[in-house]
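A single protein chain has been omitted; all remaining protein chains appear in their positions.
Here the chain labels run A, B, C, D and E in written order, and each chain numbers its own residues starting at 1.
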Amino acid sequence: MKIVDQHRIGKSALLLLLMDETEEVYSEQFKQLNWQYCTGKVGSMNVQKIVAAIETAAKRNEIVREDLYREMHSLYHATMEAISGVTRGQTQLGEILRTVGLRFAVVRGKPYKNAEEGEWIAVALYGTIGAPIKGLEHETIGLGINHI
Amino acid sequence: MKIVDQHRIGKSALLLLLMDETEEVYSEQFKQLNWQYCTGKVGSMNVQKIVAAIETAAKRNEIVREDLYREMHSLYHATMEAISGVTRGQTQLGEILRTVGLRFAVVRGKPYKNAEEGEWIAVALYGTIGAPIKGLEHETIGLGINHI
Amino acid sequence: MKIVDQHRIGKSALLLLLMDETEEVYSEQFKQLNWQYCTGKVGSMNVQKIVAAIETAAKRNEIVREDLYREMHSLYHATMEAISGVTRGQTQLGEILRTVGLRFAVVRGKPYKNAEEGEWIAVALYGTIGAPIKGLEHETIGLGINHI
Amino acid sequence: MKIVDQHRIGKSALLLLLMDETEEVYSEQFKQLNWQYCTGKVGSMNVQKIVAAIETAAKRNEIVREDLYREMHSLYHATMEAISGVTRGQTQLGEILRTVGLRFAVVRGKPYKNAEEGEWIAVALYGTIGAPIKGLEHETIGLGINHI
Amino acid sequence: MKIVDQHRIGKSALLLLLMDETEEVYSEQFKQLNWQYCTGKVGSMNVQKIVAAIETAAKRNEIVREDLYREMHSLYHATMEAISGVTRGQTQLGEILRTVGLRFAVVRGKPYKNAEEGEWIAVALYGTIGAPIKGLEHETIGLGINHI
Partner (left out) sequence: MKIVDQHRIGKSALLLLLMDETEEVYSEQFKQLNWQYCTGKVGSMNVQKIVAAIETAAKRNEIVREDLYREMHSLYHATMEAISGVTRGQTQLGEILRTVGLRFAVVRGKPYKNAEEGEWIAVALYGTIGAPIKGLEHETIGLGINHI
């Protein structure tokens, strides 16, 4: 099953969340392109914790260098754009009495044919959003892409 | 290849856009669940045209009844939420000098186990957003879900 | 004094807040149309508490079924739209150093002539918004309407 | 029937739109308080035209002085706040394929007990919002208040 | 070095933050125009604290009268507009995992040639915004202007 599309970093990040392939399938496809990626889970009523969970995962998996602000800045804006897709309007959760359960994927690679376009980063989110009561929720998705 | 997940109307709508299966594969899976769906394409600098393209496709494919405001109202809000994921901030395109090329999917069905939850509608968008110059663009995605 | 207009669920909800009629006058007019309604009060710097107060009142008065997500989802979005009228910009209160004292009304009924349009819900808010100091405030209003 | 409440300029502006009293009833009550007011109608897919209609009415009825920026500035912000209640999210109409039919009221007066609080202005809007097709619409309301 | 421009209250407020002149230079120039001003510093992850710091400074320096709502209302909106320049999108800091270190200036005066335009207030902000880690930040600025 093909997940990684070398000219579609966003689609690749999304399929990481939507397909039930084994970790080996993913990692091999990303390795062939020399792209970095990681996935993770976070459930929270705080947008802050979602941003932090994604940052921590990206740093631990060496997708971004935590001592370089330009990399953290790029990741931050990609993350906030993904969150705006999840929240659809105001980037608020608990403040407006809702919560999310999300899986996330971060992918870093060179999606453009022109080598000078360099590296880009994609943050994809998929899960549920709703009232803080089990079942009172529906699906939600978000994607942010930035040059890095 | 499994696309339709009977408890995940949003994921099903997204995979319609991301997987390269034949129309028959799609239609058979949706038929089994007795769900309606349609897909289409729209490229524009006007958010208005995107909303209209989705509405027109949904009406022609009899996913919504155009003479019932409650159905059009439900579709409209699902569409606007999907667009907010695509635009990430302000629901504006040409007004802020950007354009999109999108494929869309609309799915109507019963995704909850409890039959009383009734029907829901999902609008998914996937494509590119960027400057009105070929190639100066990156991917974008959006998903809106509403009860209908 | 006429408060309930059978084709204007929003106006009816607002007049519940603005007119000083007795509870009997209200309840009789709503009963004639077979509409449900409730009113309440909430003062807070937390948007969350306003949403919760409205939800709780609507559940207790059996205007919505709390075990049905489609009903809670409909009420939630109507409430958030009403709050956006109150907050005019960002749905934030204490976070930006302001507070509200509100009365609210929730009305559920069939406002359209076409019976197929079914039930709709209106959430109306009226009160004051301002600094967390008595008197440093002005009036504010909001109305959200959704199909249910 | 009492419409004007001398400490509630916003409620007074709203009741101008919601009550079916004769013009004489209104004008007498406002005259007693020495407040200025006007009402009008506007239907449009352009927010611009709504702002312009309100400005024009307020200028013609000498509620604001059109040669004084501080008065026009005050009216403008009150109007935009009222529109944010009507649009609930993004101050866009035709751009996102919706239209409004509104009645508006502008009231200028001294609603605070303390005379030093001076004059304030209220802009109230009430009508329908929806698809640009007759009947596919629901009610909407907005209120903006500013010192002048 | 000229800082105060009698027809540019916003520029004057900004230069207070950007120029390294002595306090005497500032105060003399403002005194000549009979304008009031103050400056201060605030670092926080809470927008609330920024609003409060500016209010407190403006009240202590008698730029606004804290017992008059019309003055506090004018200052509040000018402050929120300045903050929207600093935050560029959502008026949130810690909620979305970022923090600011700001200097602020508040100026009150008559910037228009026409004396009837009366007094206006400008709130200017300049500093850094970024992750809550020293150095992972860049500059930010905001300006809000209102009639008072």
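One rule holds in what follows: a contact is a pair of C-beta atoms (placed from the backbone, for glycine too) under 8 Å apart; a residue touches a chain by one contact, two chains touch by 3 or more.
Owing to the predicted nature of the structure, the values given are computational and were not obtained by experimental measurement.
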{"item": "Visible chains in contact with the missing one", "value": "A, B, D, E"}
{"item": "Touching residues (missing chain, whole complex) on chain D", "value": "46-48, 51-52, 55, 69, 72-73, 76, 80, 83, 90-92, 95"}
{"item": "Missing-chain contacts mapped onto chain A", "value": "68-70, 73-74, 77, 112, 114, 116-118, 120, 146-147"}
{"item": "Touching residues (missing chain, whole complex) on chain E", "value": "1, 8-11, 14-15, 18, 81, 84-86, 88-89, 111, 120, 122, 126, 138-145"}
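FYI, only the chains that are shown with their structure count from here on.
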{"item": "Geometric centre distance via CA averages, chain E-chain A, whole Å", "value": "37"}
{"item": "Centre distance in Å when chain B and chain E are each reduced to the mean of their C-alpha atoms", "value": "44"}
{"item": "Interface hub residues of chain B, defined as touching at least two other chains", "value": "69, 73, 89, 120"}
